[in-house]
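Of the protein chains in this complex, all but one are displayed in their positions.
A, B and C label the chains in the order they appear, each numbered from 1.
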Amino acid sequence: MQRLINDPNLVVEDMLKGFVKAHPDLVTVTDNPRVLKYVGAPVPNKVGVVTGGGSGHKPAFIGYLGRNMVDAVAVGEVFSSPSAKAFYDAFKAADGGKGVACLYGNYAGDNMNVKMAIRMAAKDGIEVKTVVANDDVPSAPKTEREKRRGVAGEVLMWKVGGAKASSGASLDEVIAAAQKAIDNTRSIGVGLTPCTIPAVGHPNFTIEPGKMELGIGHHGEPGIQVTDLKSADEVAAMMVDTILPDLPFGKGDEVVALLSGLGATPVMELYIVYNKVEELLAAQGISVYKPYVGNFFTSLEMMGVTLTVMKLDAELKSLIDLDAESMGITQFKRA
Amino acid sequence: MQRLINDPNLVVEDMLKGFVKAHPDLVTVTDNPRVLKYVGAPVPNKVGVVTGGGSGHKPAFIGYLGRNMVDAVAVGEVFSSPSAKAFYDAFKAADGGKGVACLYGNYAGDNMNVKMAIRMAAKDGIEVKTVVANDDVPSAPKTEREKRRGVAGEVLMWKVGGAKASSGASLDEVIAAAQKAIDNTRSIGVGLTPCTIPAVGHPNFTIEPGKMELGIGHHGEPGIQVTDLKSADEVAAMMVDTILPDLPFGKGDEVVALLSGLGATPVMELYIVYNKVEELLAAQGISVYKPYVGNFFTSLEMMGVTLTVMKLDAELKSLIDLDAESMGITQFKRA
Amino acid sequence: MSESFSSSEGRTIVLALIRAIQDNAAYLSDIDGAIGDGDHGINMNKGFTLAEKNLSGGPVALADALDGLGDTLLTDIGGSMGPLYGMFFQEMGGACRGEETITPQVFQAMLTAGLEAIQSLGDAKVGDKTLIDTLVPAREAFAASVGAGDDFATALQKMADAAERGKESTRDLVAKIGRASRLGERSRGHLDPGATSCWILLRALAEASRGLLGA
Partner (left out) sequence: MSESFSSSEGRTIVLALIRAIQDNAAYLSDIDGAIGDGDHGINMNKGFTLAEKNLSGGPVALADALDGLGDTLLTDIGGSMGPLYGMFFQEMGGACRGEETITPQVFQAMLTAGLEAIQSLGDAKVGDKTLIDTLVPAREAFAASVGAGDDFATALQKMADAAERGKESTRDLVAKIGRASRLGERSRGHLDPGATSCWILLRALAEASRGLLGA
């Protein structure tokens, strides 16, 4: 395990300390060491936007704290849901009096902890509503969409939800926009190597050299197919072919295409894959309104990529276009 | 080799195509397929800022094309200098009539190709002056600073040079600012794993599991010490202890601290290392005016980090603070 | 040998649970290493050891002690185990709140409340290779034994035995839920870590209770 850590049981603590030091203009601590918030939170009279999840997915989750983005994040151990208390404290840190939109991913632990945190918040009179991201196509058939995992589509859900909240919208409006974002979004991942949780010390699944796993999850959850390692163009085609029919996307659609590395894949290769993705979308009459290529949602030092495509309407376009300032996404309108 | 590529001899071509598709608002092609330029270049009456180098270091080099940053980049094969013609064409693409500042790293190939490109440009009446980054402390003793390699300090040289050029400065002023930036900057790298050039297909150096190499270069050039893999805190201390005495940095200094991953190290770990770096600097009375933590200058899928520290004066501070828009660095002043 | 014990013995019972997890932390991680990610013992030990710190010094009502343990797991552990075991102990505590003594009937209500809490949170069924495979037969055995007229101590022993058989049953199962489900057929032949920790907890609970009954 070639890793730069101290005590493997304290990687999250150490990382959080460094993160706060590196981004003092964006984030700050709260009373709960497992909750960070945007320096501006709670923004009075704005719906609070909260997320949370296990660590090891940088920039997710704390990397999306910021202006017009997420207000507070509950932080879990590596690949493990934050506690109910952390979600609850994140709700309190984010609540500016208009309620809280908790936008998170569909994992058993997160579902349970969020459910209980909502009960705790209700006692304080804080209204919390949720959107549960389930953009990962390979994790369940379309007829059981509620079983699908949330993956990099969460980034677009936060972008949209954060922008909507900043527009002064009500909690129901924020929830509706974020829900629309995730309903219009489909993702798929391809893994090329496993990864190692520091406290565990060895990979807890394998991908043999020369092989790849189509449909793998962000924690190494099983995919739909293990094949010989394909070329970048073939991988692009496999991903596009799996997700386009699922929504379905079609001729004339304008989309966001987000191609994220899983951590250890050189960014050079993300552009090689994106080159083909864009070409394949164009061939189907789908135009990329806004591309995001980079490491947006990773899995420690896993090699591989995830492709996320979101179909846009006028509202989503304007929300995607809004300025944003966070470690993971910083964008400004052209002067 | 678990890599997402097509023809290993065409990775640069494929990557460039994808890059241009992913960043149409920032970069555009030129007649030379190995030269990309900022969409706004040449900016009339602005000194053109050019760099170039081998591929495989993303965001470097093309990732720093943008507003208030670099105007044109010459692109080489993976880990191999661009041709003289590419540098020459980059000069032409960047020249807005006030001459060109070529800010690049100290490598034999780059030195030779830039030298010849300058001769070619002279025939066209384009004035080109250079700053050659040599921030890598371990690559030669201080008495032979001219032999040192340029590493992640180049990013700060581009930030400063790009900002200075945008201020309307003359070529000599831009060169002076960029030279001051690099003269005030010291770097060091630590490698934890080797990397593989796709066209070669196997690593061309080794770092045994459980070991690390202090002072390694961006292409695996030899470091000063191979040791057992140390903790993040110890690695931070080794890096800080090597570079601080070299300038030297001291009590009361305000600095930029740039901690870059080498490609495959999880970003989580960069924050773990940064946490200690900041603490060690503070202990010496050195305060971090501006931290940059992330993947700013990588070496394919090498694991490891580089630490770069730049001592600031009033001019450098204001140039570092200026808005910038590029794939590698996007920053805006607070509204 | 008595047919009930005082509800003021919360400290005794919960300390026994904590010791059981501490003593078996490495074993539980080893089991998790075979089909999971090897951290089950680490996770559980972290939570239970923290609960020990939060346990006040003097005698504590069983309801409060169990509630406190559940609280700590819920607050500090996260993951799936935090809420599952957290709610399990909170609901067990709730089911004996206000009782002066713990009778077989109260104990049965506690088991039922704990099991239902877990079932309402997770989606696991018997046969999915989870702690449910330990808990369901354990509760049934206790209820059957009490129904058949056995004394409290015997019913507790039968509960622990059934928990052990339930735990052992997971060896031949293919995991349907959680991390081990990744392995499919390869998960067969290994114990489920959660089922094992659940057996260790129920065994400790039975032994401590039997001690208080003078058995």
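Just so it is clear, a contact is a pair of C-beta atoms (placed from the backbone, for glycine too) under 8 Å apart; a residue touches a chain by one contact, two chains touch by 3 or more.
Quick caveat, the model's predicted, so the values are computed rather than measured.
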**Request:** Would you list the chains present here that the left-out chain is in contact with?
**Result:** B
**Message:** Touching the hidden chain in the complete assembly: which of B:M1, B:M116, B:A140 or B:A237 does that?
**Reply:** B:M116
**Asked** If the hidden chain were put back, which of B:A199, B:A237 or B:L280 would touch it?
**Response** B:A199
**Option from B:P24, B:P222 or B:P245 whose C-beta touches the chain left out** = B:P222
**Message:** Across the whole complex, list the residues on chain B that are touched by the chain not included here.
**Reply:** 9, 76-77, 79-86, 108-109, 112-113, 115-116, 197, 199-202, 204-205, 219-222
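Criterion: only the chains that are shown with their structure count from here on.
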**Complete:** Any chain touching chain A and chain C at once appears in the list none
**Prompt:** Which integer distance in Å separates the CA centroid of chain A from that of chain C?
**Reply:** 34
**chain B and chain C, separation of their C-alpha mean positions in angstrom** = 56
**CA centroid of chain A to CA centroid of chain B, Å** = 29
